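Below is a slice of the complex: some chains, not all, each in place.
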Amino acid sequence: MLKRAPIVLLIITVLIPAQAGASVEAVQQNLNVVWTIMAATLVFLMQAGFALLEAGLTRAKNAANIIMKNLMDFAVGSVAFFALGFGLMFGESNGFFGTTLFGLSGASGDSWIYTFLMFQTVFAAAAATIVSGAMAERTKFVSYLLFSAAITGVIYPVYGSWAWGSLMDGNGWLENLPTGAFMDFAGSTVVHSIGGWLALAGAIVLGPRLGKYGRGGQVFAIPGHNIPLAALGVFILWFGWFGFNAGSTTVGDGSIGRIVVMTNLSAAAGALAATFTAWVAFGKPDVTMALNGALGGLVAITAPCATVTPIGALWIGLLAGTLVVVSVTFIDRTLKIDDPVGAVSVHGVCGLWGTLACGLFNAESQLQIGAASTGLLYGGGFNQLISQLIGAGTAFVWAFGLGMLLFTILKHTIGLRVSESEEIQGLDIGEHGMESYAGFQIFIAE
Amino acid sequence: MKLIVAIIQPQELTPIKEALVHKNIFRFTISNALGQGAEIPIHEVYRGIAHDMKLLKKVRLEIAVNDEFVDQAVDAICSVARTADGTGHGKIFVLPIEQCIRIRTGETGVDAIG
């Protein structure tokens, strides 16, 4: 089975390489560093993508607050993951989580670990920032900072150690299932579902925004204030996702081209499917659904991007795009859980779908790569699908359970939600004492 | 015929609209405004400099009604706002209208108002 190149291949280190005697291996290793750092840089920009998407799909009076939350969760996350999370995730494991490498202490002189830390840091921050969208427009800033630290410092890395620990010094139980290793190449579950299920817990504990649901159970729309900004966010996310998926090789070789193609096909199919689903269901092609559809396709292809065919990628994206529309509508109208940007549907639900899709669409032998992880539809039987179910199920229990606990504790201690009058006035004024669009005339009623 | 001009709090617009409908007043026009009154200013701090937003956001509500509806409209508006404490709930001004024309049909007077 194709996995990310284990670290043992990578620890050949050279410091100033372009000299006589530098080996081919050393140059390839340098190429891997360059590629991985470029990919990490692309993934970093996804933080801006999330910020714009979330700000654009909510109201003008909360825009600065949302942006600030995205900035801060990256800052908090960078420090928390460096100090704590990286060790929990990739240190030598006690069977449950890693116990070394905190603050990089005890790291070998090898420089690869820095590159790897950087790449993993931007992943951890992505998991945290997903949550902010579902909890937008009503969450206390100070509570947000605290649970951001908890996510990047503990919740995400512990689960990560189970699925990905062996990429460095760890060893996760999900990598050693009897039905074969749980496969999540770039994090449909590890990053996105974890983020999505935490978001679900947050949205439930918080409750809906004022004015979202009528007393009689009517559902009201609260339109986002800046669609161009939201769309720019999605373009940036799509851009960053090339680094997210193809960078997860951490090796600069021919396979990254294939991964990028699959990523792109799934995203395109997701955008198309969501557009047409919304067109049929609601009568017009909804722009925000198209944006969510593209993201759904991207989230879903994240796990199987390295192991499926182009046709597989198209199917995965098409289903993800349809799923997003159905899921957003179901969560919003039937469950009456208020998720302003659709984070649960995009990251939780499509992440789940993508993870299971490995068990259906994997086609390693057909692609002539690695050993043979073959999904159900290519005649590989149920084993891989079972592993996927175990991994994805574990993620749900862990993230949703811990999320409910964490948010409930916060709610009853320092409080999770701003006051009603602050919510009406907007969190920009309430939390930060400022306006996002000073001078612009904005109808704040309605 | 009177033109009722009410300066209200933005967040009270929705309940006021509902109250008006209860009194069978369905037509009105609103616009954004900034108001200065006796209300406590919002305290903003921008890059460390405190500045009080003396001009607060208000909604300007215009309702043209026949004379017999004036009291009902005023009551509807006041009913909502009066429940809240604090200052800044605004004012209602009643102005005389000499003539009213419905643009589409050219109807005038009391028929045109409703």
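Every chain is named by a letter (A and B) in the order it is written, and numbering of its residues begins at 1.
Methods note: a residue touches a chain if its C-beta (ideal position, glycine included) is under 8 Å from a C-beta of that chain, and two chains touch if they have at least 3 such contacts.
Remember, it's a predicted structure, so these values are computed and weren't measured experimentally.
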item	value
Complete complex composition as a label formula, though a single copy of each is shown	A x3, B x3
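Quick note on the criterion: only the chains that are shown with their structure count from here on.
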item	value
Of subunit A, residues touching subunit B in the complex	211, 424-425, 429, 433-435, 441-446
Footprint of subunit A on subunit B - complex, ascending	10-11, 13-14, 30, 32, 42-46, 57, 59
